[in-house]
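Other chains dropped; remaining ones untouched in position.
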Amino acid sequence: MSKKSRHRRRQPRPNIQNRMLPPGQLSPALDAAASQAQIIGFGNGQCTEIPLDRYDQIDEIQRSHPYLWINVNGLKDVQLIEELGRRFQLHPLALEDVVNQHQLAKCEDYDQNIFFVSRMLNLEPHWEHEQLSMFIGANYIITLQEIPGDCFDSVRKRLRSGKGKLAQSAPDFLAYSLLDSLIDSYFPFLDRVADFLDSIEDQVAEGSTARTIESIHEVRNQLMVLRRAIRPLRDALGQLMRAPSHLMTEETKLFLRDCYDHAIQLLELLETYRELCADLREYHLSMISFRMNEVMKVLTVIATIFMPLSFIASLYGMNFDTAHPWNMPELKWPWGYPFALFLMVATAVAFLWFFWRRGWIFSDPTPSKREPL
Amino acid sequence: MSKKSRHRRRQPRPNIQNRMLPPGQLSPALDAAASQAQIIGFGNGQCTEIPLDRYDQIDEIQRSHPYLWINVNGLKDVQLIEELGRRFQLHPLALEDVVNQHQLAKCEDYDQNIFFVSRMLNLEPHWEHEQLSMFIGANYIITLQEIPGDCFDSVRKRLRSGKGKLAQSAPDFLAYSLLDSLIDSYFPFLDRVADFLDSIEDQVAEGSTARTIESIHEVRNQLMVLRRAIRPLRDALGQLMRAPSHLMTEETKLFLRDCYDHAIQLLELLETYRELCADLREYHLSMISFRMNEVMKVLTVIATIFMPLSFIASLYGMNFDTAHPWNMPELKWPWGYPFALFLMVATAVAFLWFFWRRGWIFSDPTPSKREPL
């Protein structure tokens, strides 16, 4: 039972919860985490960071800083999301996509702002996906995540330091920085996948177990999940690079091109790993077939040699009445036993010769250590 | 016999019934259900719902309501369909497609109206496909289904409530709402497929049966049937988004884009499941090969050990006349039996050592519980 429940619900699934609602009406997911919001005012090298308790804090920060970043962790508080929607003119269909998880990455341009959705990878404490929704306006950026914890700490640190390009730039560069962090956070996971594939390859070469087969299957599935996340992300980045210039400056787009390149490298590496997986599977199947062949040969050689021997031994174990001259006269021969032994040895040698000629035994005892490619 | 008939006719088939008729002539399918029509007048928050008994009811409703929705269940009554064709200027080739089932989804623009065909999924009482044909005019919408029962109940409820965007809008928004319901009704089925795949994966890992293989085959086929339904549906939605604006307003098209996104997600999920299926099949084959290998090893080890032992035992069961000194002197040795036993033990140990060195036995009794990816 517990085993079953451990196995349950691993396949990627559609989000079927909000399908019956009329369009534009928000309803939090059943397992949505409580919402926590934070406002960061930034620009001109200054940076103020406060938790969002009252909505007028937004106005205060907006007055004191040129740019604003509101980050929401947990999507249970639909009212908060709707309030943000009203204040920043976020489109109802976009807000619906924020709440309805399991969206594929996409980038949609709504004149006043750009809506960007992506899957985000958390490696700690255990790796899991969540959805990151981002609204990029002229002087604000709003990010909404399913659960606390993200890969944006290095961005926050650079923002707080008040130095560098980031602290001086408009929200579009912050958006780039966030997306860059998001994409870069996938790379350590791919490194782990490469380690995993190395270890599987070793197992296959040295002797696979049922666990090896499971591992190959598992890594295939993980790569498929990743690909589902990253392929639309690449396309969404491509669309972001074509966003209107009042929201995304030409200079930031040059940086986005770098980001886009990274996404392509990610995808390319993913595809390579998928092919490696398929190759490993074939390699593994070949090895199993080969080993089964070896096993069968051993069985056949042993059986083929000992069956006739046993037969001869059984033959002379028969109890025919040797009083009759035709009944097993060999038993009374002075050399009967040596004769029987000779018969056995001769049979065995004949079969060994037969197998040796077929190359089933004694072939290639020291495999020529030909140098690798 | 009964078994055979149970198995019969599962493959997707062409509709070959009306092929010999001249184009434009309607003829109901042999197994068409009796027609039942219903008129819903709506618009401005009002909603009237009556069964269609006489054709002048159409005029009445048209006079009292700005917009009209006629829904026909069952396609046996060709006259009714032709009458609707005459009244609303529906194109003969389109009407032919309504009656000839098994159409792939498509969207055709005939100036006065848009003709939209799609497959629709009924989950209750058992899941089956039927064809939904829809004509979208400036002030009317006509839907025709093969059998009663559909996924439009939530739409009807919203229409009756007289509130919300739907109750105020023109037929194009009703068309969107219907298509949105139609697409959303596929998601629960995909959820069931995911459950099914989970259960197959468990079976493969824990020990598959012939039923497992059948299940994989079955789910592959179902996914193929679904893909045949949804891939053209996506394209038809794409065409609907390019429909002329007097039939489909720009605002509704924004909603249709959402609908189109859902269709893409459906397809993408389908493809993912298909790949998962293929992976499961490979996983299963690997497991079977691996298990066969294990079985063979057990057989070989047992046979290889006991065959020589049996041979030695048979050897000393021979009845050579021990009066002659060359004939089986071992039998008369005081330690003959212990000697034979020692021979047997030595042989067995030799073979066990051979198998142990090859890693066929005693290898990896406690597989290192390496952490998963």
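In order of appearance the chains are A and B, and numbering begins at 1 in each one.
The criterion applied here is as follows: a contact is a pair of C-beta atoms (placed from the backbone, for glycine too) under 8 Å apart; a residue touches a chain by one contact, two chains touch by 3 or more.
This one's a predicted model, so the numbers in the text were calculated from it and none came from an experiment.
S.K.: Report the copy count for the entire assembly; 2 chains are displayed in place.
M.R.: 5
Everything below uses one rule, namely that only the chains that are shown with their structure count from here on.
S.K.: When the CA atoms of subunit A are placed over those of subunit B, what is the turn angle between 0 and 180 degrees, to the nearest 5?
M.R.: The best-fit rotation has an angle of 70 degrees.
S.K.: With touch defined as at the start, can you tell me which subunit A residues reach subunit B in the complex?
M.R.: 4, 7-16, 19-20, 22-24, 93, 103-104, 106, 192-193, 196, 199, 207-211, 213-222, 224, 228, 281, 284-285, 288-289, 291-292, 295-296, 298-299, 302-303, 306-307, 309-310, 313-314, 316-319, 322, 328, 330-338, 340
S.K.: Sort out for me which residues of subunit B touch subunit A in the complex.
M.R.: Residues 154, 158, 164-166, 177, 180, 184, 187-188, 190-191, 194-195, 197-198, 201-202, 205, 254-255, 258, 261, 264-266, 268-269, 272-273, 275-276, 279, 282-283, 285-287, 289-290, 292-293, 296-297, 299-300, 303-304, 307-308, 310-311, 314-315, 317-321, 324, 326-328, 359-360, 363-364, 367, 370, 372-373.
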